[in-house]
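Scroll down for the structure; my scribbles are underneath it.
Note that this complex is displayed minus one protein chain, with the remaining chains in position.
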Amino acid sequence: MKWFDYSAPESVSGAISALAAHPRARILAGGTDLLVQMRAGRKETDFIVDVKRIPELNEIRYDSDGLTVGASAPCYRLYAHADVAARYPSLARLAALIGGTQIQGRASIGGNLCNAAPSADAVPLLIALGARCRIAGQAGEREVVVEEFCTAPGVNVLGPGEFLVSLLIPPPAPGSGAHYERFIPRNEMDIAVAGAGASVVLEDGHFRSARIALASVAPTPLFVREAGDALAGKPVNEESINEAANLARDAARPISDMRAPAEYRRRLCAVLTRRALTRAIEEARGNR
Amino acid sequence: MPTTVRVECTINDETREFLCEPRQSLLECLRDVLGLTGTKEGCNDGNCGSCTVMMDGRIVPSCLVLGVESQGSEITTIEGVARGSELHPLQTAFLESAALQCGICTPGFIVAAKALLDRNPRPDEHEIRLWLANNLCRCTGYDKIIRAVQQAAATLQEAK
Partner (left out) sequence: MSTQEYAVLGTRPVRHDGADKVTGRAIYGADIHLAGLLQGAILRSPHAHARIVRIDTRRAEALPGVKAVVTAADLAVSQDRIVDLGEGDTPLSYLRGNVLASGKVLYKGHAVAAVAAASLHVAEEAASLIDVEYEPLPCVLTTLDAMREDAPILHDGLRTTEFGEKTGRVSNVAEHFRHELGDVSAGFAEADVVVEHEFRTATVHQGYIEPHTATVLWNNDGRILVWCSTQGAFVVRDVTACILDVPVSRVKVTPLEIGGGFGGKIPVYLEPVAALLSKKSGRPVKITMTRRDVFEGTGPTPGSVIRVKMGARKDGRIVAAQAWMAYEAGAYPGAMVGPGAMCVFAAYDIANVVVDGFDVVVNKPSTAAYRAPGATNAAFATESVVDELAEKLGLDPLEFRLKNAAREGTRRADGPKYPRIGCVEVIEAMKNHPHYSAPLEGPNRGRGVAIGFWFNAGLPSSCTLSVNADGSVNLVEGSTDIGGTRTSVAMQAAEVLGIGAEDVRPEVADTDSVGFTAVTGGSRVTFATGWAAYEAAQDVVRQMKERAAKLWETDAASVTLDHGVFRSGDRSMTFRDLAARLGETGGPVTGRGAVNPRSAGGSFSGCIADVQVDPETGKVDVLRFTAVQDAGKAIHPAYVEGQMQGGSAQGIGWALNEEYHMSPDGAMQNASLLDYRMPTALDLPMIDTVIVEVPNPIHPFGVRGVGEANIVPPPATLANAIYHATGVRLRSLPMNPPAVAEAIWSKEG
């Protein structure tokens, strides 16, 4: 790697100043994407801002507004957190899915989001859960809904000098459940060939609402609003689930690459959406 | 003007100070600066587990940690697993179960397996396989490694 300098500010304002002073700076959280990309020559920088010592980027907190997940909080802390395990089991499962044990010691879902890969496992579930992104920069703070965060492969809405502080996930509604289902050829340590995140809110045997999003089938993680909306008011049965799954499949715009042919991915979207919905429904039924 | 950085951390229960370039990984610092070559490099992108070390109570791929990030940390490498001249039960079990062939992945497996047994003294086969899925071995097919971890768990239980 080419030479870079390093700082580890201990406050949001410190990070803002460091970024302002080094226009080519890059933000380091777990480093599991950034360092790999820098070694491969895909990213370059002369300055690294390590954000892991900033309290707001490291916290995991549950209160009446919901769950706040600091952008650099590593996955293992997420699934070990009592509130996450109790109130957001789908998020705990997701955190345990990313990478392997060692990677989970470093990687964060905030980093997964900022890396903006179409295959990012965290993003479809965050979309399904209705997460919002808290962003800091010289001009102050702003919020963006997670489905608008990624704009192209490897590109996100962060402007110069901006960085992700935390993710805010609303409190789970009664009768709600969620799940992310991905497909990988191995059983661990793999990039999603396709993935589907789903959340549902059930009421009297019917869907009150649902949100569905897909991984690896478009240039960005794909929010399929119409698939979730189609479920609203429908009875919870196989027919409704299949209808939503087919809508998700039809919305997918996959490419053929080394990981899979496009048609295979398209078909997987229906399978994975159905499986994600089924598991989310199971969870919702336990949550009444 | 580029300058090296002074880092102070605890490695295998000893306070260590060293100078490194910010671009040097913890793995490079351990191997090339501190001479702790027991930690191995297999892929340098976090996918093989050969460079696994314990950092502040959690196993991490040391190739994906910058040396400068270890400031103030507590790190345990394979060199810190045995207590003096006495092997850790995992090390004994790896030898008795023939759980290594070429041995290049062994330090990473032992550090990772120790972290598992420290938190879960009685893992079942699936839990062991899941925990160790970030450690690749190309020689053994994992069978004897899994059995060695099971044997070490039993030994540690008996000792209690």
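Quick notes on this structure:
Which chain is which? They are A and B, in the order written, and residues in each are numbered from 1.
In this text, a residue touches a chain if its C-beta (ideal position, glycine included) is under 8 Å from a C-beta of that chain, and two chains touch if they have at least 3 such contacts.
Quick caveat: nothing in here was measured; it's all calculated off a predicted structure.
Check A:54, A:193, A:218 or A:252 against the missing chain and you find that the one touching it is A:193.
Of the options B:7, B:81 or B:117, the residue whose C-beta touches the omitted chain is B:81. Only one residue from B:59, B:75 or B:128 touches the chain missing from this view: B:128. One chain is missing from the display, and on chain A it is touched by residues 1-3, 40-41, 100, 183, 185-191, 193, 257-261, 264, 267-268, 271.
Although one chain is hidden here, its contacts on chain B can still be listed: residues 21, 23-24, 28, 31-32, 35-45, 47-48, 50, 77-79, 81-82, 87, 91, 94-98, 100-107, 110, 125, 128-130, 132-146.
Throughout what follows, only the chains that are shown with their structure count from here on.
Per-chain CA centroids place chain A at a distance of 29 Å from chain B. Contact residues of chain A toward chain B in the complex are 1-6, 8, 28, 30-32, 35-36, 39, 48, 50, 52, 74, 76, 99-103, 105-106, 187-189. Within the complex, the chain B residues that touch chain A are 2, 5, 21-23, 25, 44-47, 49, 52, 55, 58-61, 63-66, 68-69, 71, 112, 115, 130-135.
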